[in-house]
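Quick one: this structure, given as structure tokens, is what I'll be asking you about.
Here the complex is missing one protein chain, while the rest keep their positions.
After this line comes chain A, so read on.
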Amino acid sequence: MDRTIKAADLRPGLAALRDKRDKKHVKKCIITLKRIIACMTLPNNDMLQLFPDIIDLLDVSVPEIYKLCLLYIINYAKNEPNRAIEALPYLVDGTKHSSSITRSLNLRTISYINLPEYTEKALKVIPRAFADSDPLVRKTAALAVAKIWDRASVEITNSGMLDGLNALLDDSNITVVATALCSLIDITERTDGLQLNLDYDNAKIAVKTLPECNEWYQTYVLQALTFYVPQSSKDASSIASIIVPRLQHSNTGVVLGAVRVILYLTRYITDESTVHSLMKRCGSPLLSLLSKPPELQYVALCATVILIEQHPYVFNSEDVKLFFCKFNDPPYVKTTKLDIMYTLTDEDNYQSVLPELKEYATEIDHEFARRAVRAIGSVAIRVEPAADRCCTLLMELVSTKVEYIVQEGAIAIQNIFRRYPSRYESTLSQLFQDTDSLDDPRAKMSLIWIIGQYADRLDNGCDLLEDFLFSFLDESLEVQLALLTATMKMFLFRPAKAKDLIIKVIKWATEDCDHPDLRERGYMYKRMLTGNVETVKKIVLGPLPVITGTTQKFSSQTLDDLSLNIGMLSSLYLKTAQEVFAKSKPRKVADPNNHNTDSLHNLTSRLRHDSLPSHSDDSFTGHGSDSSRTPHISTPEERSNVLELRDVLNDDLLGLKSPQRSDLLDDDDDNDRETNQHLL
């Protein structure tokens, strides 16, 4: 592509068209036009000078030339509005051309260009096109309404064009129907006062068109079906069963669209076994999507994560093997697969999963290896028969002395001890041999907790504690609190040895530290030391609540929103749509008992989201998240901060809180665990 082509050089080529003597005049003109188009991608706007010449060519009846001129005009209309307006009469004439392709092309161009004169003409031309004999033109007209909506919503509503668009839903040609649905969804999603509703008959018609449409139209129809509110469980299940064959389609968008609709409809189906069998059908197609390219795999995997949160029976035990990571998978795919593997581990398949996790823990990617170790720990908590094996594995991994593995391993082992208090004491001495120098505060906290908890079983507990106490004043708050508690426990078990230690630590805590929590606890222990030993023992060494590791990953509201957005962008972040796009319209899933029987043909403005009453016990009246909850993430830095925040929260991957405060306070805090939201 020559960068030195000047506009003036190309002018003769355009003018050559008029020279009828030259037999190849048309070809020359076309070649020149192509060069002009090719130069459009250059940043300089040199080609603008040729606008008048281009306008001159518009009355030529050679389709290639016309098309190329239109491409030019579309690109430069903004820069030269006056010139562009000169082209308008030709375009309007073109909408009356005998060839439907030309009519459609002109209609499309008129509605695309964002100039007031064009919009005005579009408002006139579109309603005419609704009645066109060729379905192609009607289809273009349907989308044209959505195109000019932003610029002329008032005129459109007042002129009744929306009703015209609605009428297209009864069209004989299915692509017109599908495009009209697409256009309506686009308009209503952008406008607060409008809401798309389908009733049963509309939904049935829409569903019947599915097999005949091509894949993209199928996705639009499926999206529209999520706006259908079933009036009865029977209606919902009949529509759902017609959609099920779509799960066999090769296009990921169709499959996930079908999963989304079926999941949505199951909210209205009362029969448990129907729901069960429908959801089971969704499992297998998701597994097949794993052979697609990595980006599509990722979308399918995020959909799987959401699905198994609500319906864990979708996959069988042995399916977990299909989620094993391949060496070349990109990191985002591997992380999500690991998470799914963890969720699907149960007592039947842990034997094959654990060796796999061990492999991952020895991988080069630090982050991934850490997650794998965490997962091993969490499997031990959740699947009791696996605990022995997990513990052995973790001890092996810790003995490799790889720094980050040791840290994660320490935390995981502490959780195991917390869950199964007296089982693995034999491993204690080995553990402390392998973990001599640690940096990560959480790892330190874990080991300190273990020392405190098993102070009576460890022979060298005091020495270990002294090592940690060496740097007491430099530690972070959590570590200091843990040390204080552990030393207290040590004192209670071995008063003679730990006496000096406890006095030293309490002195530090109360006098040398600033933080009120630490000081308060220090004072409390100081006073307790003068009290009755038995009572003190009961308080400090009291039984701990059992942790289970089955906390919910998402709050029910988030899960609700996520299931409505399977296959959409917000599901990739595993957050609600509001959190990802603050401007997006909140989705309210309507309670059928409250359903307004407006059909699709009645799209007058209604402020629906305000008028829905709140049913606190209804699981499917999803209140849209408040926009005050999470601030709109606007700058790149903020977004990267959010991502880092996610990573930090990740550490508590499965809702296991490391005991950060003393045991005394734990009884109350454990209630908080249930509401901890964990992001991936």
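Assume contacts are C-beta pairs under 8 Å (C-beta built on N, C-alpha and C of every residue); 3 or more make two chains touch, one makes a residue touch a chain; residues count from 1.
We adopt the following convention: contacts and distances are computed from a predicted model.
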| remark: In UniProt, the chain not displayed here, chosen among "MHD domain-containing protein", "Ubiquitin-related modifier 1 homolog", "GPI ethanolamine phosphate transferase 2" or "Cullin-3", goes by "MHD domain-containing protein"
| Pick from A:Val26, A:Val92 or A:Leu143: which residue touches the chain that isn't shown? | A:Leu143
| remark: Of the candidates A:Thr95, A:Asn197 or A:Thr252, the residue in contact with the absent chain is A:Thr252
| query | Going by the touch rule given at the top, which residues of chain A touch the chain that is not shown? | reply | 1, 33-34, 37-38, 40-41, 63-64, 67-68, 71, 100-101, 108, 114, 134-136, 139-140, 143, 146-147, 150, 173-176, 179, 182, 186, 189-190, 211-216, 218-220, 223, 244-246, 248-253, 255-257, 284-285, 287-288, 291, 293-296, 298-300, 303, 321-322, 324, 326-328, 330-332, 352, 355-356, 359, 363-364, 565, 567-573, 577, 580-584, 633-636, 639, 643
